[in-house]
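Removed from the display is one protein chain of the complex; every other protein chain stays in position.
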Amino acid sequence: MKREIPILLTVICGLLVVAAFFAPAPDAARGLQPSVWQAINSELLEWAKILVAVAFLLGIANVVRINLRQIQARHVDRPYKVVLLLSMFAFLVVGLAEMHERDLPNGIVRVLVPADHVTMKDGHVVAGWVQGATETGIRMRDSDGHDLPEIPHDQVALVSEPSAKMWVYFKIFAPLQATMFSLLAFYVASATFRAFRARSFESTLLLVAGAVVMLGQVKIGNDLTGGMAAPVEAFLMDNFVKAAERAIAIGGSLGVLATGLRIVLGLERSYLSE
Amino acid sequence: MIDVLAAPPFPEALSSAAGWSQWLDAVSWRLAPYLAPDKIATAVAIAVFAWIMFASQRKARRGVEIPIRRLAGLDALDEAIGRATEMGRPVLYVPGTDEIKEIQTIYSMMILRHVARKTAEYGTPIIVPTKNAVVMAFAEEAVRQGCADAGRPDAFVADNIRYLSDEQFAYCAGIAGIMYREKPAANIYMGMFYAEALILAETGFLGGAIQVAGTSRMEQLPAFVAACDYTIMGEEYFAVTAYLTREPSLVGTIRAGDVVKIAAIALFLVGTWLATAAPAGAAGPTWSSVYERLFG
Amino acid sequence: MAAALAFDRRWIYLGLGLLITGLYAFGSPEELPPAAPVQEYYDAIEKLPEGSIVMLSADFDPASAAELYPMFYGTLHHLFRRNIRVVGVCTWPAAPPFSREAFRSIAPQYHKEYGKDWVELGFLVGDDVAMGIIGQSLRSAYPNDALSKAPYDSFPLLRDVGDSSRGIAMLITISAGFPGILEWIPQLCTRYDVPVLAGTTAVQTPSLYPYHPRPLLGYLGSATGATQYLQLVAPGTPALVPVREENQRRMVAQGWGHLYIVALIVLGNIIYFRSRRRAA
Partner (left out) sequence: MILLQQSPAWIDLDPTAPPDLLGAFLICLLTLSIFSFLYRDNPFYKLAEHLFIGVSTAWYTLEFYDSGVKKALLEYVPEKVHALHDPALAAATEMGGYPVTPGWALAWRMGAVALSLMLLARLVRRDAWISRWPLALIVGIYAALKMTGETQARLVQQIRETMVSLWSADASAVTIAGNLVLVLGLVCVLVHFLFTFKRGRTLAGFSRVGVIVLMLAFGARFGFAVLGRIALLIQRISELSSYGQPDYSMGGRGWVATLLTPPWLVGGLIVLVLALAALSRRGEPEPPAA
């Protein structure tokens, strides 16, 4: 039972999604309506989407558990682990508050969500929390949770909606992630000098093709080679690279097909023995 | 359901490309309420692949020999281990940077078992640093079994299967530390690698070790080809396990892929020939365009 | 060889850092010759009839924004300038802020009205599955929009798209990796016969060649492609001129960075071969 039902689920859902792929497409011009296949496919994909999200949220529990354990064990990096957990929870709280601004009690919103400001054309500024826009104007709520009179669109000069979530994104998350990846430029430089060797015919070809692409992509490289680099690079990319990448795509599809078939037909079970 | 009046008629004769084109129009119009006509080729491809896969698996299970070509990188494995033994230095096996859910990591464990059998036969220590506690458990099991396969269960050293760090670059730094301190004579990289491939290959190269790498991930192959002595690339990686284990289901899958590749070559060569032979600037359907339509 | 190579790698880092910083600070913008796929990308947007609906998918995060955000920004200007209606979606969780920033700053410049000329639907979780859902029915994928959280059918633009992805004239994805253009092609483009344009990172560019010109009509590859595209769009769009110049300025440092790497390869190999000859 513990094994059979999951496999049965895999097989049924898999076959339904495969069937929906081949099901007739709706065609309004011919009066072909969406069929029940489209409904099943849509809802199954929706299930998968929800489960992927929930599984990810479970991952948070893991992050907390691992880091708490390291903090308890007085790991050398203990202060950093504390920073990790604190920054994570602080950001989660702020983000959730902004997301649920309309559902949360007024007191919490006042503390956690920065107030919006609507500047009117006459220079007058209204502070509060924007609740949404209607056809006619902007609805706002004041700091006591009371609805303000709707502000007509034609009187509004500027709406400023500050967001702590966006601020953290652009001032902390974005620069950190971008810089982490830009470190690779340095690593590539070091590796090319110290380890990339034309020791065989194959690696020589690789290095030459790499150099041609690097020179052909930029103006100075092209100028230095008397305009040769760009056309050579284009020929290389359009024909040699296209051929190799196409072969790789075909091979990759066969790999996906093989694994997919085995899973959908219930022959592959390794994913259950986690 | 079918409006017979609006349906495109069948051709009078099927002797010309135009006739065939009209026939395809008529058939796909009639099929459309039951099946997406542009996906028939896909259905055929899947069915053919499945059929060959099962047939080959059955054949392999019955004991019919399906040959698998030798891979240069595999021969290199033995050479690398032999050299490490001569020099009296350990072998370093890096099973990639992904978790066990990644298929390449699972395959890496099968290769590890084979490598561990060889090192146990030669009496050479093997060091396996891992990035993940679960992978570590699997790696331990693989090495233990490998030693048992060689008849040397005593060759298994638990301390040599190490968990370093879950952080990518910290893991990488840990491996670099092993390379500096324990000076392995052979570095074997098998599995899923990301940006750290570059740093590993570089550090290993400077240490002077013989390096063998294998991954199906195209993005990281250039670094391995440029800095390693032998590389198992792309699809070859999946053939390694079939070659080592001879497991019928794996061999059958590889066989089916091969047959479909040959069919693909034949199909597009015919299409290329038809396209080249087609009169330039022809107004109506040509044999080439009819043939092309079969592929959706 | 050991002596020549064992010197501290940090000197190589320092050389690269100084070179790039210096050239960025003192270089002046220079024009790049256009490439064919970039021209095709530009032409494909030019050929769209006014009022047609395009789905613009932001599939990147800050890690690749250096290459991709200029493409996204330029494309959105281009689409609005051509009076094409835009449905914005994201399959990367870290993409929405970029997409929102671009929409919010560009739409008013063309007096585009939210819900009629453009709409932002936001992030959809699930990678391939998300794309499958979007392809099956945009309404099921997004019962509400991302900005005002109003129901799908309250927007004239979305009512025109209807259920099926066949209501979309073209997909444009600014794509950094997985999931991205290589997943959109099987899940949406070939399955529902939707033509596609893509802007991608350098790392992903080689993988696109097999799909060009069908179903991928044209593409922008990396910083080079972005600069070439901005050169095509910026004339006639004053707001894009500083962006183009910034990108052209970066390409100078880029060029010298490439020369630096090529020089390192050559130098490293000279040392290698000389030491090998000495050993032999």
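All chains are identified by letter, namely A, B and C, in their written order; residue positions are counted from 1 within each chain.
In this section, a contact is a pair of C-beta atoms (placed from the backbone, for glycine too) under 8 Å apart; a residue touches a chain by one contact, two chains touch by 3 or more.
Remember, it's a predicted structure, so these values are computed and weren't measured experimentally.
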Which residue of B:G73, B:P125, B:G191 or B:G234 touches the chain not shown here: B:G234
Contact footprint on chain C, counting only the chain that is left out: 8-10, 13, 16-17, 20-21, 24-25, 63-67, 93-94, 96-97, 100-101, 104-105, 122-126, 128-129, 132, 136-137, 139-140, 143-144, 153, 163-164, 185-187, 189-191, 201-203, 205-206, 210-211, 214, 221-224, 242, 246, 250, 253-254, 257-258, 261
Where the unshown chain meets chain B, residue by residue: 39, 41-42, 45-46, 66-69, 167, 169, 172-173, 176-177, 180-181, 199, 218-219, 221-223, 225-226, 233-236, 239, 242-243, 251, 254-255, 258, 260-262, 264-265, 267-269, 271-272, 274-276, 278, 280, 288, 291-292, 295-296
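By definition in this document, only the chains that are shown with their structure count from here on.
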A-B against A-C, pair bridged by the larger set of C-beta contacts: A-C
Far-end chain from chain B, centres as C-alpha averages: C
Distance from chain C to chain A - Cα centre to Cα centre, in angstrom: 14
Junction residues of chain B, two or more chains touched: 206, 218
For chain C, residues contacting two or more additional chains: 5, 207
Of all residues in chain C, those that touch chain A in their complex: 5, 9, 12-13, 15-17, 30-33, 35-36, 61-66, 94, 97, 124-127, 129-130, 132-133, 136-137, 140, 148-150, 163-164, 191-192, 206-207, 209-210, 222, 224, 251-252, 254-262, 264-265, 267-269, 272
Chain B partner contacts - residues on chain A that touch it in the complex: 21-25, 27, 30, 32, 66, 184, 187-188, 190-192, 194-197, 199, 202-203, 206-207, 210, 248, 250-251, 254-255, 257-259, 261-262, 265, 267, 270-271, 274
Chain A-touching residues of chain B, taken from the complex the two chains share: 3, 6, 32-36, 39, 42-43, 45-46, 49-50, 53, 100-101, 103, 106, 166, 195, 198-199, 201-202, 205-206, 216, 218, 222-223, 225-227, 229, 234-235, 238, 249, 253, 256-257, 260-261, 264
